[in-house]
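Below you'll find the structure I mean.
Excluded from the complex is one protein chain; the other protein chains are retained at their positions.
Up next, chain A:
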Amino acid sequence: MTVLTVPMAETGSADITRRMRVLRRLRRNPLAVVSFVVLALAAVIALLSPWIAPYSVDQTDFARTFAPPGSPGHVLGTDDLGRDVLSRIMLGARASLQVGLLAVATSLVIGVPLGLAAGYFRAWDAVISRFTDLLLAFPFLIMAVGLAAIRGASLGNAAVAIGIAQIPGVIRVVRSDTLRLKSLDFVAAAVVDGASDLWVLARHILPNATSVILVQATVAIPAAILGEAVLSFLGLGIQPPAPSLGTMLATAQQFAARAPWAAVLPGVVIMGLALAFNVFGDALRDALDPKGDRR
């Protein structure tokens, strides 16, 4: 009885030192620090944007449409309806992050249990594999087209379409990590000890799979942000007049001859957000890599 408690070391003090090692590696990587600061800033601005944006997003000024960046009172200029571009970018970035988080949450809630089941129970593997194949057969844009036809276009439906499209990726990484963990001694010991399948999954496998789930989430968020921009640009996502970086670019395309600069900034913001997530995701993967400083 007492001997079999040894495997718990995997989640005990060894885990704390491992976490500290990961944090130390992240702190020593300048790219990780910079991308983290960018993301933290973006999160704060997005959270506070309804209060700190200089203008209301819907406040039109038809006397001053297409004011170029640097105009008095409008640092980044105004759009076709004379609305403040800076305010709309702030709120648009907020919507991007919202969709990113919502989509990834959707994919994790469905994908993690399925990935665990597929890796742990042999009988379920084939069924879940067919489900994954089925999901993969509908690319996210086609999924969004279908959802928009059935339920209408909205921020929520865009996030759900993107999230569903990301489920196979989550299942794949969780399944393979579960397969790996299942073959380790501490799991076998827990099974011998009489632990139920659910207990083993919840107490031994899931906690040890968090790092791959975390990395998967960090790379899925920028993909979702880009997905939202595409859908909103096409009119399948966030609906005007609600601010979105994608719809801002659609408007910019319409008025490109009069205000070519309007096509630049929203794109830069989308890219900046996605880049920060991708860089941080890379750094996190390297830091979590048990093989250490090989790469």
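The criterion applied here is as follows: contacts are C-beta pairs under 8 Å (C-beta built on N, C-alpha and C of every residue); 3 or more make two chains touch, one makes a residue touch a chain; residues count from 1.
Quick note on the criterion: contacts and distances are computed from a predicted model.
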Protein name (UniProt record) of the chain left out of view, among "Group 1 truncated hemoglobin", "Cytochrome c-type biogenesis protein", "Peptide ABC transporter" or "LutB/LldF family L-lactate oxidation iron-sulfur protein": "Peptide ABC transporter"
Touch criterion as defined above, residue of A:Val75, A:Leu134 or A:Ala188 at the omitted chain: A:Leu134
Residue of A:Leu39, A:Val215, A:Ala252 or A:Leu284 in touch with the missing chain, whole complex considered: A:Ala252
Chain A, residues in touch with the chain not shown (by the definition above): 129-130, 133-134, 136-142, 145-146, 148-150, 165, 222, 226, 229-230, 233-236, 249, 252-253, 256-257, 260, 263-264, 266-267, 270-271, 274-275, 277-279, 282, 295
